[in-house]
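One structure is given below, encoded as structure tokens.
One protein chain omitted, others in place.
Let's look at chain A:
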Amino acid sequence: MQILPLFIAIPMGAAFVLAMLLKARHSVVDILANVVTAVLLALSITLIMTKGTITYEMGRWAPPLGIVLVLDGLTVLMLLIVNLIAFLATIFSISYMERFTAKAKFYSMFMLMLTGLNGVILTGDIFNMFVFLEIASIASYVLVAFGTEDEELEASFKYMVISSVGGLFILLSIALLYAMTGTLNMAHLSQIISSQKSGIGFLFTAALMITGFAIKAAIVPFHAWLPDAHPSAPSPVSAMLSGVFIKTLGIYAMMRVLVNVIGISILGRAWGIMLVLGAVSMVIGALLGLGQKDYKRLLAYSSVSQVGYIILAFGLGTPLGYLAALFHLTNHAVFKALMFFNAGAVEYATGTRDLEKMGGLSEKMPVTGITSVVGTLSISGVPPFNGFWSKLLIIIACIQAGRFSYAVIAILVSVLTLAYFLKVQRLAFFGKIKETLSNIKEVPVPMRVSLIVLAVLCLVIGLDAFRIVQGMDSSWLVRVLLNPAKEVLVNGTGYVSSILPK
């Protein structure tokens, strides 16, 4: 299918074109970047209706030797999420990035990051995955440091070092896999691994893999870079980083490799470590979020906490657990992007990220205020918004798997989440407006559009998910997007048969 390489080619081409447009007028750059992301979003929407697995051989080289791009249910879901958030982020950037001088550079790096994300999702070759992963990471280091203030440079440096260590872990594990099997194609790898008896080498590789991807996904105790890096980036980038970046590079890649390539049967009991990692991330992330005064830093910690939910649900290893994890991944992308946009809008209007210097903002910024309430209720899991349903599914999955204590933890963390987001609401948006802020204005239209679209999505997904009350498949999202994606994971190493010809 010819459409697949476009997801990589278009943004990469755009990145180079944009880099050449440094002298061009801002409006030209804006239009170009937005058209590119809009096209990508449209392309990923056309993929929704594809059935089964589709492969594309790069340069017509057959699978075990050449690189393939693979499109299955999981890929469709991830592509849709990534490109949707990217599109909204570029819209948001039109006004937001006016503060910075080099808009073309920004878009250029943004496109490079998008190239990396789409590449990681699509590729069927494990080394190729590593390359795209590093492309995305390097672009993100630049974007985090984009403001070139002290704080941003320091955050970017820390992020770069820790993230590179994670990259090294991944590279090492790939090298080991290659040494043991002699192939890099994921399907072929999986075939060979399942035919071999000895497990210990693969277990060591798996440990390296989990560590590497956990660093990219910012799971506690590998999370320390995130609370510095995500707040320092410009808000549209923060939204990308928290919304889709850590999920694609961390969670998606980890699941793809562990579940589809290595196979969780090899890991056996040790799969339970995912539950522990997830639970620890949830609790620690939420506790740290509780004490923050910096709006975006609070959101960053909340990302750590929410990623914990996703990992926890994956760790259950049941079909319902997978479904719940993917659902929460989708929802988190939507509402966390929304919340970072909110924080960006507040910063744009008031010039500060310190919650204690705000107050009564919803009086002057009604759109930002209302959408932030929607985001708060979604992330805290209050019905009928989307976050409720995915958390509900996670808790149901825990109970179904007989893991009651994890269900209780998930519920308690929900309360904590509610507490610190209500704090944000109270400090920033409620109450009487401060004297110093009396002449602020609502943000410009493009920013408002992004906010409203995401807030409406929160509600629409929530209403759609309402139907799971009468059965899972009644919900459009579950039926069309999440179920095919879940099947890929449930199928496990059966992934092979759909790619390699017998």
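Note that in this section contacts are C-beta pairs under 8 Å (C-beta built on N, C-alpha and C of every residue); 3 or more make two chains touch, one makes a residue touch a chain; residues count from 1.
Operating definition for what follows: contacts and distances are computed from a predicted model.
One chain of the complex is hidden; its UniProt record names it "Proton-conducting membrane transporter", one of "Fumarate reductase iron-sulfur subunit", "Proton-conducting membrane transporter", "(2Fe-2S)-binding protein" or "Potassium-transporting ATPase KdpC subunit". For the chain missing from the display, the contacting residue among A:19, A:131, A:153 or A:382 is A:382, taking the whole complex into account. Residue-wise, the contact with the chain that is not shown comes from A:207, picked out of A:207, A:449 or A:480. Among A:11, A:119, A:167 or A:227, only A:227 touches the chain that is left out of the view. The residue from A:273, A:459, A:472 or A:490 that touches the chain not shown here is A:273.
For chain A, the residues in touch with the chain missing from this view are 157-158, 161-162, 165-166, 169, 200, 203-204, 206-208, 210-211, 214-215, 221-222, 224-225, 227-228, 267, 270, 273, 284, 287-291, 377, 380-384, 388, 392, 395-396, 399-400, 407-408, 411-412, 414-416, 418-419, 422-423, 425-426, 430-432, 463, 466-467, 469-470, 474.
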